[in-house]
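Supplied in C-alpha cells, the structure appears directly below.
As you look at this complex, bear in mind that one protein chain is not there, while each of the others sits in place.
Here is chain A:
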Amino acid sequence: MTTPVTSPAGSELLRLHGVRKSFGDHVVLRDVDLTVEPGQCVVLIGASGSGKSTLLRCVNLLEVVDDGVITFEGRDITDPRVDGDEVRSRMGMVFQAYNLFPHLDVIGNVTLALRLVHGVGAEEARARGLAMLERVGLSAKAAARPDDLSGGQQQRVAIARALVANPRLMLLDEVTSALDPELVGEVLDLLTDLKGEGVTMLLNTHEMGFARDVADEVCFLHDGHIHERGRPEQVLGDPQQERTRAFLSRIRAS
C-alpha cells in the first residue's frame, strides 16, 4: 500500500488529487494523489510508459485531465475557467529533448518569455538573461545557436529559459535521458545547486543516484498509479512493494 507523506493542509505549493488521464481507451494516469511543498524536490520514478511524463504535462496544463483536481498555489488550475497561459507562466518546464527554438540564439531563447509574457523591457530582459546564463555557466554562449551546442549545454540553456522568470515550480521531464553519460553530470550538478537555492522541483528521472541525493520524496509509478512513496532512502533502499523491488533490480542490472 502507499504510504502518503502527511503534510499540514494548505501549506503545499502543488497538490494533485484523484488525477486521471487517458488517451482513447488507454488509461495513462489513474487516481494520482501527490503534494509538493515549497522548496521540496519530488522525484517520480518508474518504467517507460508508467505515466511520469504525462503527469508532468498535466501539471503544466499541456494535457487536459479527465478527472481529478490539481491545485497550484492554492488554486484549482484544472478548472476550465482558469487561464492556462497565466498558470504556465508561473511554472518552468524542461523537456527531455530540450525543445530549444532553433531560429533564436541562446539569449533569444532565454529572454523570449520575459519579453513577451512578463513584459520585461528588452534591455532588462537581456541583463536578466545573461545573469541566468552566467548561473548555468554559459554566459560565453549567449550569441550561439542551439544547434551549435552540446546536448548538456542545450539542456542547461533550456533550464535557464525555464528558470529566468522565477517560476514557483520547476517541472523537469527526464532532462538527462537524451544526454551522453559524461554530459549528465553537468546537468545534474546544476539541478543539485538549484535544489540548494530552494527551487521547488517536480521531476522524473532514471538517475537513481541523483534521486537519492536530492529528492525529499520519491514516488514510484506503475501503470499510471503511485504504488509507493516516501523518503528516497526508504523507497530506493528498502522498498516495501514487490513492483518497486522488481523495477529497481531491473534498473540496477542494466
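What to note about this one:
The criterion applied here is as follows: a contact is a pair of C-beta atoms (placed from the backbone, for glycine too) under 8 Å apart; a residue touches a chain by one contact, two chains touch by 3 or more; residues count from 1.
Basically, contacts and distances are computed from a predicted model.
This figure omits one chain of the complex; the name its UniProt record holds, of "Ribulose bisphosphate carboxylase small subunit", "Amino acid ABC transporter permease", "Integral membrane protein" or "Cytochrome bd-I ubiquinol oxidase subunit 1 apoprotein", is "Amino acid ABC transporter permease".
The omitted chain makes contact with just one of the residues A:Ala47, A:Val69, A:Ala144 or A:Leu248: A:Val69. Summary of contacts with the chain left out: across A:Thr35, A:Ser53, A:Thr78 or A:Gln154, the touching residue is A:Thr78.
What chain A contributes to its contact with the hidden chain is residues 1, 18, 20, 27, 30-31, 62, 64, 66-69, 78-81, 222-225, 227.
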